[in-house]
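One chain of protein is taken out of this complex; the other chains stay put.
On to chain A.
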Amino acid sequence: MSVWQQLYETYNQHLDEVGKSESRWEGKTFTLLPISHTTQTAHITVNITPNGEFHTAEVIEKGGGNTLIPSTEDSSSRAGSVIAPYPLHDKLPYVAGDYEAFGGVYKKDNAYQVYINNLKKWSESSHGFDRLKSIYTYLQKGRLIEDLVNEKVLFTETDGTLKWTWKDKEEKPKIYSIVTGGMEGAFIRFHVHSSEQLYKEPWQDSEFYQSFIAYYAEQAGDSTLCFVTGEQKVGSTKHANKIRNAGDKAKLISANDSSGFTYRGRFDKASEAATISYEVSQKAHNALKWLIQRQGKLIDQRVFLVWGSQVTEMPSAVDSTFSLAALFNDVEEKEVFDTNRDGARAFSDALIGYKRKLPQQTVNILIIDAATTGRLAILYYRSFDQEQYFKRLESWHTEHPWEYVYFDREKKRRVFIGAPSLHDIATAAYGPRANEKLIKATVERLVPCVVDGRIVPDDVRRCLIQRASNPVGLEAWEWEKTLQIACGMINKKEGMTVALDSNLKDRDYLFGRLLALADYLERKALGKENRSTNAIRYMNAFSQNPARTWLTIQSALQPYQAKLGGKVTYINKLIDEVGSQLDPSDFTNKPLSGKYLLGFYSQRHDLYQKREETNLSNEESVEA
């Protein structure tokens, strides 16, 4: 099904969330907008009595002005000198009848006249109600600025005109520091205040929403065939912007064929090429904005979004096993993070457990981005059967996993078995200083690896091997992370486990094991001395010329072997054993494939694991 239809249905599934405010990050709230509504930052709240008299006014603190306001198609996209008032709350030039009297200048038409006529129509229509009428009764008196000045919210110059900006040295009244620019930009919202009854504020009151939606629907224009639903409905030509954030001008549906070859040829007008109904456009856009703020992941303004039509929260395809595990909050943490081999199994159990809580629904994956400032493009869209999506997700995280060390928020070292996040793969492949554009493009290329089960692209894998083979160029922790991710991605192709396979006779694998043994031996001899071993320093050369470099590494090992003597007999034995497994004809300088990293990692892992697990007496008996 098309993305528009899915978004439209998502909106209809969540009608009970409309107008409710939620927050994802502290201080930042968002809502699923009712149709024909938008949000604006208000600066002044004016309280009006039920009889339509001025009551009080207050300046809104910074950050508290986020206001849900009714809006028409024209007003939501007004720009420049166009006069298009919002239906209820608006800026001073629109709502103040005495704007001119206080020295305000209208660009062309009288904005207040248009505003008050519209408000009159709405409040006198069959959808008008008492509180709306109170606001209208007050505003048609045209004395708002006068009242605000008396209330000491606004101030006048000595000649009686309004003080548009505060130039004096002495301390500014609050309103002048909150409104950027002159007072003509002050946004006023209205509230009906009564001592007898506590009214909900209009921007949180569904009675206000419903009244305007119903009133506005009656203003309907011509009905056209909606390309999303196939129904005959009132069409819309102006579509929403501010999709990714409040400052985002890019639109998903726009029409601009005065300058580009987009639809012209067969058609003369945009409305001939495609039409979409007002209701569908509003609902789909509102649902999209809501979903992005709720659960979208942004990389350099590119949005990666995964959602379910009924229960919107979904394990995201771009996340690591570790962060996904946070979703399954009823699952015992330890199970998922355990380093033992059952880690992957525990994850898939948790995933299945989570899925069981969800209704049968469609899962959507959407990637959007803008090439230019004006237009947003859908870069990727797939809708899945939920069953299928979870299957793909499970196999990405559990088939041939690797272990990853992760530092959580409390800086505690954690190990998890699974798959890294796509963003981590991209930065590991290209380095932390890579261009953000490259990173987001790589993440986009990796998404099909998760959701379509494709193997990781060769070039990404090669980059990972390259960087993982060059420990000298990286910081220790960064190299470890790169190495783990590289191993994981190589393993997606090779299908092995972290556990050492001591019977594998693969050339690259054995060379990798040798390198790990040399590293371990030297590290042991270095003791507290914190410098790189020869094995690590020669790693890059080793991957290119293994036979020649191994001779260098081995000869450098001799003093350490002598120093440690009998304590490392078992390692010497191991080196001999691995060396003997190598077929003599394989002992050449042919560059190693990425598989050597697996051998290196598994061997090293095995050695350190032994040290931790086997008790001392056991180790001594080996050494003796």
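In the analysis below, a contact is a pair of C-beta atoms (placed from the backbone, for glycine too) under 8 Å apart; a residue touches a chain by one contact, two chains touch by 3 or more; residues count from 1.
Please note the rule applied: contacts and distances are computed from a predicted model.
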Chain excluded from display, named as in UniProt, from "Na+/H+ antiporter subunit D", "pre-crRNA processing endonuclease", "Electron transfer flavoprotein subunit alpha" or "Glycolate oxidase FAD binding subunit": "pre-crRNA processing endonuclease"
Taking the entire complex into account, which one of A:118, A:275 or A:491 touches the absent chain? A:275
Please pick, from A:15, A:220 or A:371, the residue that touches the omitted chain in the full complex. A:371
Among A:224, A:348 or A:581, which residue is in touch with the absent chain? A:224
Which of these touches the unseen chain: A:262, A:295, A:395 or A:609? A:262
Using the definition of touch stated at the top, determine which of A:142, A:182, A:431 or A:448 touches the missing chain. A:448
Could I get the residues of chain A that touch the absent chain, sorted low to high? 1-2, 4-5, 224-230, 251-263, 266-268, 270, 272-276, 367, 369, 371-372, 374-382, 444, 448, 452
